[in-house]
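Take a look at the structure set out below.
Shown here: the complex without one of its protein chains, the others still in place.
A and B label the chains in the order they appear, each numbered from 1.
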Amino acid sequence: MRATAARAAALTAVLALTGLLPWLSGTDPALSLLRARSAEQEPTPEALAAIRTDLGLDSGPVALLGRWAAGLLHGDLGVSWVSGTEVLPAVLAGLQVSLTLMGAAAAVALLTGAALAAPAALRGRAGTGTAAAVLAALPEFLLALLLLITVGVWLGGLPTSGWTGPAHLVLPALALGIPAGALLGRLVAEALPAVLEERWVELWQGAGTSRRYVTTAALRRALPPLVPQFAMVAVGLTGGAVAVETVFAVPGLGRTALGAAKSQDLPLLQGAILALLTLGLLAGAVGSAVRRRLLGPALRDASLTLPTARPTPVPTAVPVALGAVLLTTIGWGLLREPYAIHTTARLAAPSAAHPLGTDALGRDVLARLGHGAVPTIGTAAAVCLLAGLVGLLLGFLPDTATGFADVTNALPPVVAGIMVAAVTGPGTGAAALAVTLTAWPPLASHAAALTQEVRASAFLTAQRAMGASPLWILSRHVLPAVAGPVARHAVLRLPGTALALASLGFLGLGAQPPTPEWGLLLNESADYAERAPVAALAPAAALALLAALAVTLAAMTTRRRTTTSQRKSLSLAR
Amino acid sequence: MVRGVSFDVHTGEVLALTGESGAGKSLTARALLGMLPREATTDGTVLLRGTAVTPADRGRRIAFVPQDALSALSPVHPVGEQIALALRSVQGLSRKDARSRAQRALAEVGITATASRAHPHELSGGMRQRAVIALATVNTPDLLIADEPTTSLDPATQDTVLTLLRERCTATGASLLLVTHALDAARSHADHIAVMYAGTLTEYGPTDHVLNRPLTPYTTALLASLPTADTPPRTRLATLPGRPPTPGETTAGCAFAPRCPQATDRCHTQQPEPRSLDNRIITCHNAALETP
Partner (left out) sequence: MNPPVPATPLIVADSPAQPTPSAEPLAPPHAGPAGQPLLSVRDLVVRYGTTTAVDGVSFDIHAGETVGLVGPSGCGKSSTAAAVLQLRRPHSGEVRFDDVDLTALDERQLRPVRQRLQPVFQDPYGSLSPRRRIRDQIAEPLRLHGRWSHSAGPRRVAELLDMTGLNPALGSRFPHELSGGQCQRAGIARALANTPRLLILDEPISALDASLRAGILNLLLDLQDGLGLSYLFISHDITAVRHLSNRILTMRDGRLVR
């Protein structure tokens, strides 16, 4: 019940925030609107005041929210500030495009997932190999850009921009579908070996049941608890769509939202975000319905949780080597000058003077990469610390945490980034806030799982019987048992967090030029990929290394499965 | 981990395989079934009615009830369907025939047709155990191996389950290999008993002989440490010094020598080989029949 209340509260908060965007927005919307409407008009106080009255900005936040909510109930999303047209048709048009893209991506994801899960189902072997794992950790914008460069620019044959025919669907669907599919495949491939070690499998085999029946039954057993996670993957698609639509210039909902955020067209942004959020929540609801359908009435009460998977061992040498390569590159780059412009050596090929070449302004790419680590990885470290603290705190209030987690789970970092950027303007701080908002739920559920585990243990009962006070138990036994693993978990999420920050940077929602933030760096270099491939691909390689590091580090921790299984039971609680 | 273990199971009898945790009971049972973990290797032969056992015999000639039978059914399939799938796999029955045969098998252990369509979590603990027994015996194996089928149950319930298991074996003509750490269960249900310690078969023979007149020091000491109805109450019990070796821990001589009150120099340096003595098989340098 408390979880339901928390969920309703969190949803209301997000809706209110969306409704209040025009008022919250730090930059004066009246000014940007004036510019957009007529470039010649002087921004006199009178002109600005007239626009404010026109928009209703002067009547205060409550009236503003009330008007927006009333309009929403009538299906009226307002009028675009920039184009002056109705918002609803524009949002619906974008929605149609995005849904087509997501549908195609879902098909790609299912095929990829099935291909990756097949070995586990057929041979009962654990894991899908590191390559698949890296694929799953690869952010959509990176894959989209790599596809754009390799297939679109070098190989040719497929359109890389626009939305005029089925051929335009191929690359965006691949970029959006492959990481999601890799994630799906990995979820199944990791769950199956543990299911195949359950006692009933031995009983069935011992009674002579054929391999085919056992495999089918194991899939049937493993899928229902995974469905909520599949729904999360679907939610992730809405965030991925923003990046992919931007890269391939697809006129979908994500690109609409991003464009609206950048041009301060707040009514359009409100409409687009509302649609994206609804899509995410709908995916969650469909997930719940599918799970119910899979379970049937008989199994609804059978508390089905997956057995804990044995972690696939990864030699420590792999993350250490990856980390060493990254650190060496960064260290070398830090010693060089990132802002010096060499107009004579634009887009230079790698040489002794510029080991990774130069960019379009003739700046040293290695230096920019090294100095870019500070805004990318440094910010990620701060975000991890903050998310770890929030997670630890909320881990002690699992009911409240579940409700908020459900809403933030429907909110991909990119969408959160758009919202925050609309309020505060784009910047490193905005990106960090957006990623923190979406990064804490796994840490909180990990903390909740550990707390629950410690509280249920016999030695805690012994403590009570000994006469220990709740404070003594909390400070000497529960906190030490929870804080360490959660802190480790937070550290392990650092590369993944850096990737999320980089995607915001890539979309222009994070650090601003001339900061050499990696995502921004990649965005700038994408334009000259043909002429200076090494310089263009260097940030991509750094980000891919980061993805590989994220995966191998995650595989090293044995505690990781506790997290996902707890996350599952948190979302099963509905 | 398990070494030099030999024993026979006679047609229609119950053999108890006992020992403390880590003695290698379960591993031995799994080796018979060919259901060892991937990293394990085996050597030796398993003959059933004179012919070697292959994995394809699983369910046909040799069947298995895993540890803790309460949780041994698939949670997402109705119990009747689980039995029907085993029937279709082994006997190639049609869907319809398998379903009616499964219902009959469940009826034989007292589970109604309605209950056969229920999922395990909807059934009582006792019904689940009976369903497991029905599943294990439905393809009329020659040998049924039950690995600690009743560990988590209280003694009275254990006895009921084991009695039913024995009945079903008698009805289908199967021999039963009962892996258990509970000597009481072995005493009341087994014809022969095999006592294992640290991966070796210490003593094998008729149950009443081994439990009433043990020949090896380990069995003797183990039995002496357990209070019985005849032990004077509130007296100190005989104890075995030390602790059982962890699985895989090896010694030059007999694995029990460090704890054995009768150990000689030879026991510490030379591994004993299994040998026949009287109507038993023992693995001990010192054991001998006492002269009457």
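Operating definition for what follows: a contact is a pair of C-beta atoms (placed from the backbone, for glycine too) under 8 Å apart; a residue touches a chain by one contact, two chains touch by 3 or more.
These numbers were taken from a predicted model, which means no experiment stands behind them.
Asks: Need the list of shown chains touched by the one chain that isn't shown.
Replies: A, B
Asks: Which one, A:P45, A:G75, A:G157 or A:G467, makes contact with the chain that was left out?
Replies: Residue touching the chain left out of view: A:G467.
Asks: Which residue from B:S6, B:T112 or B:S225 sits in contact with the chain not drawn here?
Replies: Counting the whole complex, the residue in contact with the absent chain is B:S225.
Asks: Just one of B:P37, B:G50 or B:P233 touches the chain that is missing; which is it?
Replies: B:P233
Asks: In the complete complex, which positions of chain A touch the hidden chain?
Replies: Touching the chain left out of view, chain A contributes residues 457-459, 461-469, 472, 477, 480-481.
Asks: Contact with the hidden chain only, please: which chain B residues?
Replies: Spelled out for chain B, the touching residues are 20-21, 153-157, 181, 183, 208-209, 212-214, 220-240, 243-244, 278-279, 289, 292.
The rule is short, and it goes like this: only the chains that are shown with their structure count from here on.
Asks: For chain A and chain B, let me know how many angstrom lie between their CA-based centres, rounded off.
Replies: Those two chain centres are 52 Å apart.
Asks: For the complex, give me every residue of chain B touching chain A.
Replies: Checking each residue of chain B against chain A gives 33, 35, 58-60, 63-69, 71-78, 82-83, 85-86, 88-90, 118-122, 132, 135-136, 138-139, 145.
Asks: For a test of understanding, state which residues of chain A touch chain B in their complex under the given definition.
Replies: Chain A reaches chain B through residues 199-200, 202-210, 213, 217, 220-221, 224, 295, 298-299, 301-302, 304.
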